[in-house]
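Here the complex is missing one protein chain, while the rest keep their positions.
Note that the chains take the letters A and B in the order they are written out, and that residue 1 is the start of every chain.
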Amino acid sequence: MTASNNLTHEGAPTMAGATYNFAYLDEQTKRMIRRAILKAIAIPGYQVPFASREMPMPYGWGTGGVQVTASIIGPDDVLKVIDQGADDTTNAVSIRAFFQKVANVAVTTRTHEATIIQTRHRIPETPLKSGQVLVYQVPIPEPLRFLEPRETETRTMHALEEYGLMHVKLYEDIARHGYIAKTYAYPVKVEDRYVMDPSPIPKFDNPKMHMSEALQLFGAGREKRIYAIPPHTKVVSLDFEDHPFEVQKFSEPCAICGSRGIYLDEVILDDRGGHMFVCSDTDFCEEQRNEH
Amino acid sequence: MYVAVKGGEAAISNAHRLLADRRRGDRDVPDLRIDQIAEQLSVGVDRVMAEGSLYDKELAALAIKQARGDLIEAIFLVRAYRTTLPRFGYTQPIDTEDMLVERRVSATYKDLPGGQLLGPTFDYTHRLLDPELAHDKQVDKPVTREGEHEKVVRVSSILAQEGLIEADGEMPEGRVPGDITRDPMEFPMERDTRLQALARGDEGFLLALAYSTQRGYGMNHPFVGEVRIGEVELEFEVPEIDFAIPLGTVQVTECQMVNKFKGSAKVPPQFTRGYGLVFGQSERKAMAMALCDRALRAGELGEDRTAPAQDEEFVISHADNVQATGFVEHLKLPHYVDFQAELELVRKMRAEQAKAASDAFDLAAE
């Protein structure tokens, strides 16, 4: 999936040699990242350390996802980028424009047309198909980080499958609130082995990860970790038998397309508390409107 | 109305256009030239080279111009460019003893072979604003010493002759120096990779940590064995031919800190060391780095690790200002999907609490 047509970065330094490779990263780096991705796919849910590079966007703004996308994208790919479910949020626009510039690839807002979908905080409502890759931007890849700050300790906990502490946290929630008060970045167990952070997607999206037909790749640039869920992999949200995992339910339909059973954004209409709920997934909303 | 709440391509492009305008400022003021920055803001350029980990004054100066003088932003630009460059190999270790020294001071000896050379330093200047600098002030030519270039022996070598200081660090058998820009960092680290991380660490962060060791949080009783600034030659060994090829020179600042001694019934006491080395002229950074290096060796030297500066994971994980600024500033990005989820939860909890309160009221009223 590589091409080596050197593109000149518009507005780049005028000194000799200041040009960029296809999809920004040099081929050595892409090979290194692809090796990490292959290892991640081979051990679903395991965080593979990789030598994350500086990217032209800041850490915390999707550098992990961008590096993963840059390493797998080819000239024939069709790219979709979403942030908060929408194609037109600023960061999504910026990342899409980046790949148009450095890889000159086709882009789309249509979920079903895309071969690679890079996302921050959502999984599209339209079910993904075989052959598609969903690339998540991940801020904190370690699900145990808030229970144990030390990397040396958390790696040992994963190695020895010591996940009792994670359930202590869930137990405390139920004892205090009567239910598990975790609404996003809700931890999952992958293939009965590794506890994994699904990135800050709402827990509403967790079930979409389970047995997905698409390949799911997770990139954390600042924390230098890549992990993966291969297609048709078991992904279970942590819970108790008598307090099973549940997703958010919205009482109203989307005010624009009328859909139910999807994730909604609350839009404030005025300063007197007026609001309405609309689809978080803008492409899905548009498709629903076109159908009716 | 709905579209207005989402950002758009037009908004971004307008914002960038405004940024370009603000960067340029008043068009009646002449445009700043790269050579002006490189020549007259050279310490800032050096910092961008050091923390950007790329020795190129011209690119660093360009980055400062593009970043409107924001040095961390400039460092970021340089790093993002550097990471795309192909890697041909590694030069031979530089020999700082063979440095063409411009400044060299020692706090441990009044005088020593090679002498004390003050060089271009702010030390001993009175910090009085100079109104004449508001205009193009005439500046005298510097006085220079004539003579052949000679090696200037390092203070650590002088102390080492009597065995008074620990020897230069030896790499463990079979270990090749790590490269933090190519391999993922793993804790605990070896000293070679840790020094790399410190060398590109944020000057302000390392300065504060170094300062904290002086104030009792991980005290290590430092003396500046020496600080030296100057040009060193870079040599590259090509496998096909049997000798190293000189590539040119770079300016570096090196600090050898002499720290509290250590000994036991068997081993006679010896001073320990902390080491700092950075691109360009930056004594503050080199000294802070040396203090942090020494503090981080606490475990290796059998000292208690109680202070933040002695905690490798804490120091190294937070020293990189490009990572730090990115993650702090990412809080500006929209988080409304997560916020929506929290909003629903808080509403639910409030509703439950209100219901419990009204049930209790009803019960009391019965």
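We adopt the following convention: a contact is a pair of C-beta atoms (placed from the backbone, for glycine too) under 8 Å apart; a residue touches a chain by one contact, two chains touch by 3 or more.
To be clear about the criterion, contacts and distances are computed from a predicted model.
Chemist: Any idea which of "cytochrome-c oxidase", "Phosphonate C-P lyase system protein PhnK", "Thiamine biosynthesis protein ThiS" or "NADH-quinone oxidoreductase subunit M" UniProt assigns to the chain that's been left out?
Modeler: Going by UniProt, the chain not displayed is called "Phosphonate C-P lyase system protein PhnK".
Chemist: Using the touch definition given at the top, which of the shown chains does the missing chain touch?
Modeler: Looking at the entire complex, the absent chain's contacts are A.
Chemist: Which of A:39, A:167 or A:234 touches the chain that is not shown?
Modeler: Per the contact definition at the top, the residue touching the missing chain is A:167.
Chemist: Which residues does chain A use to touch the chain missing from this display?
Modeler: Looking at chain A, the ones touching the missing chain are residues 159-165, 167-168, 171-172, 174-176, 239-243.
Note that only the chains that are shown with their structure count from here on.
Chemist: For chain A and chain B, let me know how many angstrom lie between their CA-based centres, rounded off.
Modeler: Chain centres of chain A and chain B, defined by C-alpha means, are spaced 32 Å apart.
Chemist: Give the list of chain A residues in touch with chain B in this complex.
Modeler: 13, 15, 18, 20-21, 24-26, 28-29, 32, 49-56, 58-61, 63, 83-86, 88-91, 93-94, 97, 120-122, 139, 150-152, 177-178, 181, 183-185, 200-204, 222, 224, 248, 256, 263-267, 269, 278, 280, 282
Chemist: Would you mind writing out the residues of chain B in touch with chain A in their complex?
Modeler: Within the complex, chain B touches chain A at residues 1-3, 5-9, 11-12, 58-59, 62, 76-77, 79-87, 181-188, 313, 317, 322-330, 333-338, 340-345, 349, 352.
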